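One protein chain is absent from this view; the other protein chains keep their places.
Let's look at chain A:
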Amino acid sequence: MASSPFHSTADIKGATVLMVGAGGIGCELLKTLALSGFSDIHIIDMDTIEVSNLNRQFLFRQSHVGQSKAKVARDAVLKFRPNITITAYHANVKDPDFNVDFFKQFNVVLNGLDNLDARRHVNRLCLAADIPLVESGTTGSLYMSREKRSAMSVSLNQPRRPIPFALSQALHQRQLMLITLNLGSRYEAAGPWFVHCIVWAKDLLFAKLLGDKNQDNDLNVRSSDAASSSKNVEDVFERRRGEEIEQYGRKIFDHVFGYNIELALSNEETWKNRNRPKPIYSKDVLPKELALQNGNMDNNHASDDGLSVSAMASLGMKNPQDIWSVKENSTIFLEALKLFFTKREKEIGNLSFDKDDQLAVEFVTAAANIRAASFGIPLHNLFEAKGIAGNIVHAVATTNAAIAGLIVIEAIKVLRNDTKSYRMTYCLEHPSRNMLLMPVEPFEPNKSCYTPLSLEINTNRSKLKDLVEKIVKAKLGMNLPLIMNASSLLYEAGDVEDDMIAIYEANLEKVLAELPSPVTGGTMLTVEDYQQELKCNINIKHREEFDEEKEPDGMVLLGWTQPVPAAENKNQSVGNGASTSDATMAAAESEKDDDTGIVSPLKKRKLPDDSDISKSAVETKNHKQLQVIDDEDDLVVLEGNLDGFKKRRL
């Protein structure tokens, strides 16, 4: 009998589903669920609507900018399907309210998320609640949908390792693709190197000049190192009383693009086998008489709205797609700095980079380009620089629509408990054979997650705080961790009594060996997150020395197979000042094949062409060859450059 197995039936009507994310995929998904007959849908999203969402998140209009995505999406869908129930939560899925019990009320959970952190969190809650999850993601014009039954493949007495599924790897892999494509398709050749310049301009220079003055900053340290005796140099970034803004700007310019480069050059060892950068001084690129006489600040009309002040506007430059010359970049650099100090003086000291802050983007673009010129790296236009600095993931409507369709098909299979038909579907931009949408069987659980964890760390030097931030949160992905040494509690996050807070705060600042219950080599720590219902043991191994460049965390976690994609998290990824200084920038060149944990994923990668990227979508470490499901006798086996992929793992 071939009666349609898909059309709206009791299975669908009676189901309660949770959607996480009301963005690009979310809008499409909510619409398709409603059309397909789903009648009890819950949707969580913490974001509000932005103008750049409107090109694909079709449930939103200009007039909705600033409002909750989840709520506006709900209202829009109820207009064409008024008789269904949609419950919207304008909240973070990581809020403790969304606990295991919350998840247990659903028949299936559908992810439409843009970041790995939240994906991992939802995955764990689904595992804990034993609720099936359909995962998805897009990378520009590539897309895929996958279904994963969160069956308990782990016996009950065994502590559950984080994400006991190959999913974690595939997930990570896609995230990588996302990053690769993000940079790859449009920022080809010079990609990784220009990214360094952006990171330098954004996280070091911008932060130093306009952000919190008290934070540690490489720029500062270096200059004082050099002039070991004198204290004056340290004040270079401070604008002297009565100092002309123009003069101040040139002083900064000469210091960071001239003096600092000379300083770096003085260490001959560093440049033995590398191209030497060229110092750039303002007098070399700009006439003595200030170029800024052309600058006309009257072009900046909206003086009340800080975000609309623009150096491009005041210099009469319009097209963000133009690549500026070194001279133009220098002019923009000085003009932007001047505008910050004249039009937005109140914000100085509190600014952090925001991709929607035009002046900040202009400043970072110009600074990155001048630095790029100094290192002989091709310059980039503002549009591209903004994309890198803001970690902007490009996205289009067509891909989101198709992936939403694939998700709903998998969701219906889940409700039917049709486990044999579960598929992961990839869309290949360059189809091998003729398969544009390629379903494959879901991956097996990731066995490597079961290996015991151990942590090499200097227990006499590292603080508990370091371990919490760098390992428990950044690597294990825990949200509200609790840390125990045998039976004594060292730390607990979240809802804690007042008197305990003080004790935990104090513990965080202590080095491991000096904790009330000392952590030394051989200690077995228990780390747990109740919300995620995740628990693991970490075997501590004391180690005296760590390589600053290769092991910047000052600790190494072994047995953990899930790497952390730092790039998607702006603050973590590129905020690591140590890896972006002059010397390391050069040093990074020699470590392309190094597989150890340098934080920035942006620095080592030879970009494959698009077809390689697409192919890599169907490989995981565990699957050297993938069999494509086929109803006929012959199977198609995709071969890909596995080595190439491994190198891109972080």
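Keep in mind that, in the parts below, a contact is a pair of C-beta atoms (placed from the backbone, for glycine too) under 8 Å apart; a residue touches a chain by one contact, two chains touch by 3 or more; residues count from 1.
Definition applied: contacts and distances are computed from a predicted model.
Asks: Not counting the visible chains, the remaining one has a UniProt entry; which protein name from "Ubiquitin-like 1-activating enzyme E1A", "Sorting nexin-30", "UDP-N-acetylglucosamine transferase subunit ALG14" or "Methyltransferase small domain-containing protein" does it give?
Replies: UniProt lists the chain that is not shown as "Ubiquitin-like 1-activating enzyme E1A".
Asks: Going by the contact rule already stated, which one of A:61, A:104, A:240 or A:274 would touch the omitted chain in the full complex?
Replies: Of the candidates A:61, A:104, A:240 or A:274, A:61 is in touch with the missing chain.
Asks: With the missing chain put back, one of A:435, A:496 or A:524 would touch it. Which one?
Replies: A:435
Asks: With the full complex in mind, choose from A:36, A:92, A:520 or A:537 the residue touching the hidden chain.
Replies: A:36
Asks: With the full complex in mind, choose from A:387, A:481 or A:552 the residue touching the hidden chain.
Replies: From the options A:387, A:481 or A:552, the contact with the absent chain belongs to A:387.
Asks: Of the residues listed, A:18, A:236, A:409 or A:478, which one is in contact with the missing chain?
Replies: The missing chain is touched by A:409.
Asks: Pick out the residues on chain A that sit against the missing chain.
Replies: With respect to the unshown chain, the touching residues of chain A are 2-7, 28, 31-32, 34-36, 51-52, 54-56, 58, 61-62, 79-82, 140-141, 185-186, 318-321, 383, 387, 392-406, 408-409, 412, 423, 425, 427, 429-431, 434-439, 609, 629, 631-632.
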